[in-house]
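Next up is a structure, given as structure tokens.
Complex shown without one protein chain; remaining protein chains in place.
For subunit A:
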Amino acid sequence: MRKCLWLWGLLFFALGFAWSITAERNPCTERISGSAGDVLEDDPVGRLKVYVYELPSKYNKKILQKDPRCLSHMFAAEIFMHRFLLSSPVQTLNPEGADWFYTPIYATCDLTPTGLPLPFKSPRMVRSAIQLISSSWPYWNRTEGADHFFVVPHDFGAYFHYQEEKAIERGILPILRRATLVQTFGQRNHVCLNEGSITIPPYAPPQKMRARQIPPDTPRSIFVYFRGLFCDVNNDPEGGYYARGARAAVWENFKSNPLFDISTEHPTTYYEDMQRAIFCLCPLGWAPWSPRLVEAIVFGCIPVIIADDTVLPFADAIPWEEIGVFVAEEDVPKLDKILTSIPSHVILRKQRLLANPSMKRAMLFPQPTLPGDAFHQILNGLARKLPHPKSVYLKPGEKILNWTAGPITDLKPW
């Protein structure tokens, strides 16, 4: 009997060993598992149901018709999310059985002639939309929005202002305080990041990036690469405000260093150069997030994130500390020492993680949708928050939100 057991144990051990060897056979990539587990490739279909409110087209389609440029700027995620949900199997037409409710408002689509969004009317637009849904459907009042989610990809999320100080002053739009916000902004201990928000990457055009790929055996010969502004002369002439002085510090310390290919010029070979670089700097600008992170991930360049307390997209699904290099803003003068002291096996491991196709897919918003892309990651994030705790359901007549809070300009009808 004992011998039998021993034999079985040995067999299992051998099988397991062989399986593990064959599983790690592919040296090119590594599986990614974050704090929530190995969830990047989860399929949200069947795990949640989303009901999409039918809003009058003045909230969405008419705005898009007025300005189709909204489809290609950094904040286009809100439009594509709406389209994705309308064609996805997670959408349910029966609101009684829905877990989450989505309100399609294109709040960042009011563009200047140069293509930059003006967020001044957005609070009023959101407010009027919520007034509409709370009066036409009973689901908002049931939970005061705790099982509703909104996509607010603007600079400081639901603050609807591009200046950080003003945004902090205003606070999150009071009526959105209980809802889940899907936003690009992420900074820990910042009032602009609600607990329970889902951080997403900014929109970057996937076809453009895919069209500019170079053969993968082109040797990576640039050590550190960065293209962008170091000082914003228009808005911050003396320096020190823009990027909290971090970008200017990078320039002053490393402008004469041959290992650092940094400049403000925008070359036509920007995407190709990123594929020839080992490290790509992703410092903060006026806000801590930027499409540079998405580009670095897609092109296999290890992102060097210089933004204190930043929260990166899908932080519970993607272990960012293992993939990127985090440098504190005060350590910028020692950046070369930090980067060269990383052991080469760690660098190779980071490159293997970056080569994982599910990582690249998770950062993009492709049209048509692909499994494992950013839309699915958002749904996975929403699914992980289920089931809703019983406390979100309010007793009839109970009110928590203050509908008249906020600056008076926001209270005007839209």
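The working rule: a residue touches a chain if its C-beta (ideal position, glycine included) is under 8 Å from a C-beta of that chain, and two chains touch if they have at least 3 such contacts; residues count from 1.
Rule of thumb we're sticking to: contacts and distances are computed from a predicted model.
The chain absent from the displayed complex carries the UniProt protein name "Glycosyltransferases", chosen from "Glycosyltransferases", "N-acyl-aromatic-L-amino acid amidohydrolase", "COMM domain-containing protein 1" or "Vacuolar fusion protein MON1 homolog".
Summary of contacts with the chain left out: across A:Ala129, A:Ala249 or A:Ile297, the touching residue is A:Ala249.
Checked against the full complex, the candidates A:Glu41, A:Asp308 or A:Glu322 give a single residue touching the omitted chain, namely A:Asp308.
The residue touching the chain not shown here, chosen from A:Asp43, A:Glu272, A:Glu322 or A:Asp336, is A:Asp336.
Of the listed positions A:Asn60, A:Thr103 or A:Ser290, the one in contact with the omitted chain in the full complex is A:Ser290. Subunit A residues in contact with the hidden partner, per the touch definition given at the top, are 27-28, 73-74, 112, 114-117, 120, 162-166, 168-169, 187-191, 204, 215-217, 219-221, 223, 227-229, 232, 234-235, 237-241, 244-245, 248-249, 252-259, 266, 270, 278, 285-286, 290-292, 295, 308-309, 329-330, 332-334, 336-337, 339-342, 344, 347-348, 351, 407-409.
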